[in-house]
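Shown here is a partial selection of chains from the complex, left in place.
We call the chains A, B and C, going by the order they appear; numbering starts again at 1 in every chain.
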Amino acid sequence: MNTFHIDWDREGRLGFPEVIYGAGKSPEVLLELLASYVADDKNALITKLQAEKAPPLLRQYPDAFFDQESGIFLLREEELSAQQARIGIVAGGTSDLFVVNEIHYTLQYLGIRSERIVDVGVSGLHRLLSRLDHLKSFSVLIGVAGFEAALPTVLGGLLPQPIIAVPTSVGYGVGEGGKAALHALLASCANGITVVNIDNGYGAAIAAFRMLGMGNSESL
Amino acid sequence: MNTFHIDWDREGRLGFPEVIYGAGKSPEVLLELLASYVADDKNALITKLQAEKAPPLLRQYPDAFFDQESGIFLLREEELSAQQARIGIVAGGTSDLFVVNEIHYTLQYLGIRSERIVDVGVSGLHRLLSRLDHLKSFSVLIGVAGFEAALPTVLGGLLPQPIIAVPTSVGYGVGEGGKAALHALLASCANGITVVNIDNGYGAAIAAFRMLGMGNSESL
Amino acid sequence: MNTFHIDWDREGRLGFPEVIYGAGKSPEVLLELLASYVADDKNALITKLQAEKAPPLLRQYPDAFFDQESGIFLLREEELSAQQARIGIVAGGTSDLFVVNEIHYTLQYLGIRSERIVDVGVSGLHRLLSRLDHLKSFSVLIGVAGFEAALPTVLGGLLPQPIIAVPTSVGYGVGEGGKAALHALLASCANGITVVNIDNGYGAAIAAFRMLGMGNSESL
């Protein structure tokens, strides 16, 4: 019917290329899209790829990288320079790892090193307080939290950097699907935390990328 | 039409008398109800009395007590014995005072001394942390919070007592009306915090009263 | 990536240890966590463990206890002293058993005996009324209810103890997922019932534990 019109311009315009949203696409469509990237000699990132759709892609591209936890698929893993991590990804527990990893690997695709700090939830505040100095060393903090999502609020009261909060769908009852976490983060008073959609690790990574661009690009 | 059937038994059955919900009743109905209490030589508590309905009641009962902030009306203020406060009411800011006071005066009506500790919000965590020892001295803690309501979650991770959380309707946007605060408190993982309805300071006071009764009553 | 930071302090701080939320963790992660508890010679409690994830855990720990109904996993069943049950768990029907059992086994893990009283729903009120004396004998009552959740409201009008209400996700139509039950419990006027999240049996058990601690601990 239609052929695909990939937005090749996007990298020039925005600094990051078009990525592929994997959730609603068949393996056939995905393979066709990947072929376009290969033909153009570009690396490709697929987000939210369901595990059962990965094998045909990995058979075609055996050197590709797939993270089971987050559903991130990378045509090839980028080699990061030995820079210090500029982004800290902070979470309260291993249940949020699927979002933490989506952020981590999207940043890697964009050439940015990040550090994952999990298990510093607010129900044991001392674990967080004892690491404040380390947390101060990042340019941007991304707080990932489900349930009542108090963690980014606490971070926002203690630390001066830009803080991007990612509510997750982890929870049950009123917490199911992440609405309670989302609303708590938006209602968090007075500290300049910004928020992205539930489970939107990819969006948080791009937002952090935009912020990093402020300092090191003259086009801004 | 009907005459009122006040539940005079309640005090015997539950340990606390029937109180009057003031929001939807006219001054005429309220005066009629108060007269029943006076005839029975009982003190009476009206909750959520709108300020414009207080003057006719105060004209009839000049010694009564009315708190503008919370809409609590007491036929007479009970003299509390010089006991130590057993209930700590903790809030993040003065915006929540209307609920804090509803709790405070309901407890006073029930003969229980409480202490109000406001302005210890999580956006300045040190103010809370520096008072942990004092907070440990109460039998029951009641955390009052609007917006994202992170305060009771933080309390629950630091202190061992029963903690009753009261979400308030303070906030705007997704926080308007208190649903975000309520849901954050219910979704708060793993620490045995219990919750009452939005702005339900009265209910929190009764719940605390029930808990205090556990230790000092042989009928239990 | 990260190693786990279990909050070993929690028992000293709060009186109860950190438990493991089973729903979103893989068997591999759970086995790793259990190993930490074993290494520390501690009993462990996993909540909301899906049935299909139990076999690998039971193969590793053949003496562990797993309750199919509630998804509670205990590294070892605690021997309770021959005390009288201090907590009464009351429900209207067998459909709510998955929550009733989560409460029961969490309390057992904490060393507290409870009694389960099911099938006393409000549609046959005599069954409840005939057992009021027995219900009066508990220190704390936990009411578990789905659908319109009228049971805890009726309990609250008849009995003086602390009453913790647990709405359940049992129901359909407007009752689906438990929101109708939750809201009815929160809106229940005037009696000092407190509420936890939908299906949060674990939270209700911890809340009851906190209340029991009021009387028998001098640290309070």
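Following the convention adopted for this analysis, a contact is a pair of C-beta atoms (placed from the backbone, for glycine too) under 8 Å apart; a residue touches a chain by one contact, two chains touch by 3 or more.
The structure displayed is predicted, hence computed values, not measured ones.
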item: Whole-assembly copy number, given 3 chains displayed; value: 8
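Heads up, the rule we're going with is that only the chains that are shown with their structure count from here on.
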item: Chain occupying the most central position, where position means C-alpha average; value: C
item: Interface residue identity across copies chain A, chain C - same or different by half; value: different
item: Centre-of-Cα separation between chain B and chain A, whole angstrom; value: 43
item: Centre-of-Cα separation between chain C and chain B, whole angstrom; value: 27
item: Between chain C and chain A, distance of the C-alpha-averaged centres to the nearest whole Å; value: 35
item: For chain C, residues that touch 2 or more chains besides their own; value: 18, 21, 182, 197-198, 200
item: Of chain C, residues touching chain A in the complex; value: 1-2, 4-5, 7, 9-10, 18, 21, 23-25, 29, 48, 167, 169, 177-179, 182, 197-200
item: Of chain C, residues touching chain B in the complex; value: 13-16, 18-19, 21, 136, 139-140, 157-164, 182, 186-187, 189-198, 200, 202-211, 213-215, 217, 219-220
item: Residues on chain A engaged by chain C in the complex (per definition of touch); value: 93-95, 116-120, 123-124, 126-127, 170, 172-176
